Every structure is written in C-alpha cells, then in structure tokens.
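Apart from one protein chain that is not included, each protein chain of the complex appears where it belongs.
The chains carry the letters A, B and C, assigned in the order they are written, with residues numbered from 1 in each.
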Amino acid sequence: MTLKGYTAPLSPDGRASIVPPPPWHYSGDFLIVEYRTDPDAVAALLPPELEPHDDDRAGMMAAIFADWQSCSDDGHELVDPIQSQYREFFLVVGATFQGQPVSRCVYIWVDKDFAMYRGWIQGFPKKLGSIHMTRTFPVGRAAPKVEPGARFGATCAANDRQVARAVVTLRGVSQTGPTVNDPPMHNTRHFPAYDGTRPDVFELVRSGGFDRHATEIWEGDAELRLYDDTLEDLAAIAPIEVGRGFRFSFGYTVHGGEVVAQHDREMPVR
Amino acid sequence: MTLKGYTAPLSPDGRASIVPPPPWHYSGDFLIVEYRTDPDAVAALLPPELEPHDDDRAGMMAAIFADWQSCSDDGHELVDPIQSQYREFFLVVGATFQGQPVSRCVYIWVDKDFAMYRGWIQGFPKKLGSIHMTRTFPVGRAAPKVEPGARFGATCAANDRQVARAVVTLRGVSQTGPTVNDPPMHNTRHFPAYDGTRPDVFELVRSGGFDRHATEIWEGDAELRLYDDTLEDLAAIAPIEVGRGFRFSFGYTVHGGEVVAQHDREMPVR
Amino acid sequence: MTLKGYTAPLSPDGRASIVPPPPWHYSGDFLIVEYRTDPDAVAALLPPELEPHDDDRAGMMAAIFADWQSCSDDGHELVDPIQSQYREFFLVVGATFQGQPVSRCVYIWVDKDFAMYRGWIQGFPKKLGSIHMTRTFPVGRAAPKVEPGARFGATCAANDRQVARAVVTLRGVSQTGPTVNDPPMHNTRHFPAYDGTRPDVFELVRSGGFDRHATEIWEGDAELRLYDDTLEDLAAIAPIEVGRGFRFSFGYTVHGGEVVAQHDREMPVR
Partner (left out) sequence: MTLKGYTAPLSPDGRASIVPPPPWHYSGDFLIVEYRTDPDAVAALLPPELEPHDDDRAGMMAAIFADWQSCSDDGHELVDPIQSQYREFFLVVGATFQGQPVSRCVYIWVDKDFAMYRGWIQGFPKKLGSIHMTRTFPVGRAAPKVEPGARFGATCAANDRQVARAVVTLRGVSQTGPTVNDPPMHNTRHFPAYDGTRPDVFELVRSGGFDRHATEIWEGDAELRLYDDTLEDLAAIAPIEVGRGFRFSFGYTVHGGEVVAQHDREMPVR
C-alpha cells in the first residue's frame, strides 16, 4: 500500500493525517476548580470497572480549563501556531480501579480539530467548544500577576450554549495542589462499528505521560457555575459546594499508554 | 453499566453522545466540479483493494461542495439549527473494486464537530474547515436564480490556509449528472490503537443510503483552483483539465452499511 | 489625494474599503416573533425625538432573525459567498415620530465584519454574534417545508453568552404580516469623537430602501426566550406575552436615506 499515516486521511507522504504520530509534547496554563456534587450522579458516570469513592472523596469533581500549545517530535507545528494552540475545558471525577484511586474525564470540549481527534484516540470524548482563560502578561495594566488577590476567569460555551464559567482569586502557594485529577486518568476509548450499535473499540485505558513539569501551584477562592441548558446533563453534576481553585503551568509528553480492560460491548444506545 | 450512548461521551441518559444513533436524514445543496488530474496521483491515493481506472476515467476527480441540514430520526436537531446545519468540501476519486466502478473520498473538510465525527464513523476522514457556497433566494437582487448564466461560487479554507475555490456558470439541465462520484462510495474507516501504530480499526466500507431524492441537475462551465500551501499535498492532484460543473439539491437517509474488506494493519506511518 | 474609498481602509484603487459604496442589494429569509414586554422598558430605549406608543401597541417588540445574502451593484461578492452571506438577530421596538408610527432597532448582532460596519453606517448598532436559523430544502427529510405544522427554530449567542432562542410553528398564510417592524425604521447613527465623550456623529435617520419584494408570509405559534446573562440588559425587555411568529423571504435595495434630526450630543456616558 502506498498510503501512509498515523491517522486518516492517509496519503502517499503520510503528512495529511489529522494527528501526527506520537510522541506529543504539551505546554499549557491551567485553571482548576474543585467542587462537590451529588455522589450518585458521579457514580452514574462510571463504567462498571470503576468504583465510586465511598469516603469524603465521594461526589468530588474538578472543572479544568487548559490553554495549550502542543507539537509532535520535530516541533514543526510551533511556528504555525494554528496547528499547535488550543484551549479546552473538562470535567473530571474521582473513582477507584482495582482498589487504587483513579480519575476520569466525563465531558470535555476543545477548540481545534487535531486536538479533538487526538483526544478521541486517548479516550477523551471531545466535542468542539469555545474556551477562554485570563492570561498573565509581564507588563501593562490589563493582566493579573500571579500574586495574592489576582483574579483569573474562564468560560466555556459549545453549540452556542453556555457550559461553564469560573473565577479563581489567588490567595497563596498551594501545599497540596489539586487532588481530584491527580490520580492516573482512566478513560474509555470508544469507536462505533460501521453497522449496528455494538462498538468496534470499547476499552478502559490508563493515561500515560512523562517528563512532567509544573510551575509553582497557586490556590485560592473559587466560583464555578455549570449551565443547565446544555446538550449534556450538566445539571446532574452541578456544584453543591465549591472548593478551592488552582492556577499553574504544566508540561509533559505523551506516547501511548496501557489498555487495562475491555468494556462489555453490549451496551444500550439510549 | 448505567452508561449509554451510540458514541462517547457516554452518559446515563445517552443523550450526551456527539453523534446520535442512526438513521440520519440529510437535505442539502451541492456544487460539483469534475476535473482531470495526474492518474498516477489518483492511483497513489487508493488502498490496494481498489484498482485505478485505466480508461478515459483515469485521473478523473470531483471537487464537491455541500451545504447540509441533517437530523436523527426524531428530527429534534432541526429546531436548534446549530445542531443540524453544516457545510463541507470533499475530493472524490474514481476506481474499481472487484471489477465494479466505485468512488472514494480522499480528503474532506467540514465545519461542525458532530458532522466531523459522524464522518469518521463512515470512513470520511474529516478535518475542520470553513466552507461557503452561493445560495439562491426566491426574491431580491442578491442571489442567482437557477437559470442559464447564473453563477455559483464556493470556497474552502482550513487551518487558515486556502484549500479550494470554484465557480460554476449554469448553462442548462444536465442529461447525465455528475459521474465521478456516482458509483458507490468505498471509504476507509481507521481508528488508531491506544499504543503503537497498528490501527484497531482499518477497513474498507461501502456507503449505504436510501430514500435518495434529487432536484433537476443543472450543469455548466466551471472554474476550479486547489491551493498548494495546504497541510495535505493537494498540488499532486491539482486540475490539469477542468470539466463541467453541476448544481442541484439532494436528500437521503443513511443507516449503516457494509464492511467489504479488512485492510492490512501493518502500515507505515510515514 | 491618491487614496480612495467609500469607507476606510482607503487605498489607491478604493477596493480595500470594508464596505463598498451603495447601492446594496439584499436577499434573505426571515423568522420574526412579536411579543409584549414592559412598556416602560421600551420607552427607556427611545431617544427624546421618539414618543412611545400609548395604545395597545405599547410594549410591543419584534425579535427578528435574518439569513442574508447581499452584494454591491456589480454583484462581485456573490461568487465569493464569504463576502456576501451573513446572519443577524435584532430587537425592534415601535414608537412615533412627529405623530407617525416608526420602528427602531435597539440591539442587533451579526456574524460578518462588512455587515457589522455597514450597519453602523445605517444606525444599526451591530455587535458580532453567532446566529442560526432552520432552512428549507426542496428534497430530503432533514428540512421542514413551508406548510402547516412546520417548525422553524433560530438562536443567537454573542461573546459566548446565549442571547435568544425562538421556534415558530407555521399555521397558515398571514393576512397581516408582522406589524411591529413594518413602519419606517428610525435608527441613531453614532460615532465617538477622538477625544472626550461628546460624539462627532449623533443623528436620527430614517431608513430608505426600495425595490422591496417578499414571498408569501406565513404565520403561526411562537416561542421566544431572551437570556438574562448578556452584556446588555435584555431582562428588562424580556417577553411578558409572546405573540405570533412569521416566516418569509424578502429582498430589497438600499441607497442612502434621510437624516431627520440631530440628537443632543451632551449625553452621559454612564
């Protein structure tokens, strides 16, 4: 076959693929708000291989905004920034797998096609959205510094519906960092069959990633609103109690990962 | 499992899926330009199961712009048009499969996420793009009528790079309609493995579709430009000779289809 | 001066202008919902030259979605449809001027720059938004026909905040057509001074337009929601009672108009 590619579209030179082959390098800014919602709603979002927490972590979730730059190994995307920059918003729950704490992305929105499809490969069920996050700049009066009292906001909309809005007011350097999304991410990769509703790919995967580096993590007071007029049932996992907010920068590299279970493919569609 | 869905994201009520379960109904306007390019470049875009034409169809391609509205069986998307409307541009080649004429989509761009992912399920390797097509309106001086001399234009850009531009000047009702994209579409479904480069899904599929209805097809003179500064090698399949252009409306319904071959998964990435 | 242009940017050949010189031709589809709101809120949106209605028209407004194609006199924009197509949503109130009924656009959102700036020239205070409207197509099951029971929806969002959502269910041909927006539009043209808050242009203008043609107007039941989390105070003019909805196509030509009054430029900014 003359066709090549890590993903479709396949082409003679392989470069038409929507996603280049791994490894993928990432650098980004994060704004995270932890919150407590109905533990039953969290449990209802877990596949049978994962157990909901039954301690004080029950019902805990993280709302995560990220402002990313990413590239493949030769870094060619960096000088054509439309190929490397994207922003995303995702909602993460905690659980256990085989007795160990894990995290899981239940909903996620992103603003570029390559990041959307790369997400599907990794078990992040990405839809398109519009995400904005306050930035810092070294000079001028139109940017917060990373200092006590600084306020960082973020919004997400999708399909012209508001999804989430958050504001974090920094108080100081965090001793703990965010905890909900800290354990290894255990997502579900899913790809439908061509015919019928039994998927061709339906598996639980553990996220990899190495060369992780983060700046100092700041934390503070947080406000968070999830909207209830979305295509997904976000009202079910709306905040009952909003916890701390966090801001930091983070970079890492991803190159594959481990499939830890096959889900039962006889799943109802509706 | 409490989770449901035709696609991810899975959810307790199943409605979070980026694509609802089939059948999917489609109504749209089409602008098509047929053209001849280098036959070797067409052959290089075929998987080994398909044979290039060796007669006067060799090197023939179709550049297709479509302005769609689609919905699932209950039609709920129609009153929230951001969920139902999208535009796309795609490039189609002709070939034979087991001696029968087929068509194949080699590149395609679309402007909505649900249509992008629904395309991947069907073997259309969709990227995001921005597509525009001249429309008709029943009144006013700012719209061509479907009549001799009327001019319809269309453009596609992706990643802020120009992809294609076409203009069709109608001359009369077509006796033949477009021919390159007429045979059954034989696309490749591809979904990467979580680890490594051997895909988990890599198969040749024949497109289904029924309840096909079209308006009268008009044809005329055509201009077509493919740009050479794109992420894909469109220069290789640029027009050598531009043929006729076509304009019409078309509607149909899709509900699954047939997998006709498994491709060899030991494929080079680059 | 070697520079030319109907608007800036000026250039030696004049073609760089964001808006070409009039006349401007328009063809479009309309979805209109009439509704009653607080008459005091309508009165508060009028300049002193206009009097609020004190009869059963008091508090009446129209929410108007339009899906346009427009061009200048040589029609060159039509074959490059990104230069000719746009959608907009606007809110219209009724009033009287010198004893005669008039209409006035109080808020408006549009999705293209040329239409935004052309609007400012005409006294439409356009912001950017994302607008979607259900379309008809001649074939396929993914489009309503213009017939009793057909449902047409429309949405507007701006700055990633929901602005409006409407659904109209057609019942039959309208005997009256929409009435709120029927009288001549009396908008305010405003352009700030370079320094200070006293505007350089601040005048009441009567909209022109000729060669008006409309298709048969259909009417029916309507739903309308204005959202309250917008940058403008839409809550003040939210629907108290929703009236009829209308759908039709309309075309006309605009070439200037009449300035009917100069507003008092000593106006508070906040």
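Note that in this section contacts are C-beta pairs under 8 Å (C-beta built on N, C-alpha and C of every residue); 3 or more make two chains touch, one makes a residue touch a chain.
Quantities reported herein were computed from a predicted structural model and do not represent experimental measurements.
Participant: Looking at A:13, A:80 or A:221, which makes contact with the chain not pictured?
Facilitator: A:80
Participant: Pick out which of A:57, A:132, A:161 or A:189 touches the chain that's been left out of the picture.
Facilitator: Reading the full complex, the residue touching the unseen chain is A:132.
Participant: Using the definition of touch stated at the top, determine which of C:54, C:113 or C:228 touches the missing chain.
Facilitator: Candidates C:54, C:113 or C:228; residue touching the omitted chain: C:113.
Participant: Tell me which stretches of chain B touch the chain missing from the display.
Facilitator: 130, 132, 155-157, 160-162, 229
Participant: Can you list, in ascending order, the chain A residues touching the missing chain?
Facilitator: Touching the chain left out of view, chain A contributes residues 25-29, 68-71, 75, 78-82, 84-85, 130, 132-135, 137-144, 151-155, 167, 211, 213-215, 249-253.
Participant: Going by the touch rule given at the top, which residues of chain C touch the chain that is not shown?
Facilitator: The missing chain touches chain C at positions 1-16, 18-19, 21, 43-48, 80, 82-83, 106-108, 112-113, 116-117, 120-123, 125, 127-128, 159-160, 188-192, 194-197, 200-201, 203, 205, 231-233, 236, 256-259, 263-264, 267-270.
The rule is short, and it goes like this: only the chains that are shown with their structure count from here on.
Participant: Shared touching chains for chain B and chain C?
Facilitator: Common contact partners of chain B and chain C, which must touch each of the two, are A.
Participant: Could you tell me which chain lies farthest from chain C when each chain's centre is the average position of its Cα atoms?
Facilitator: It is A.
Participant: Compute the distance, rounded to whole Å, between the mean C-alpha positions of chain B and chain C.
Facilitator: 35
Participant: For chain C, which residues are shared contacts with two or more other chains?
Facilitator: In chain C, residues 130, 132, 155 touch at least two other chains, as defined above.
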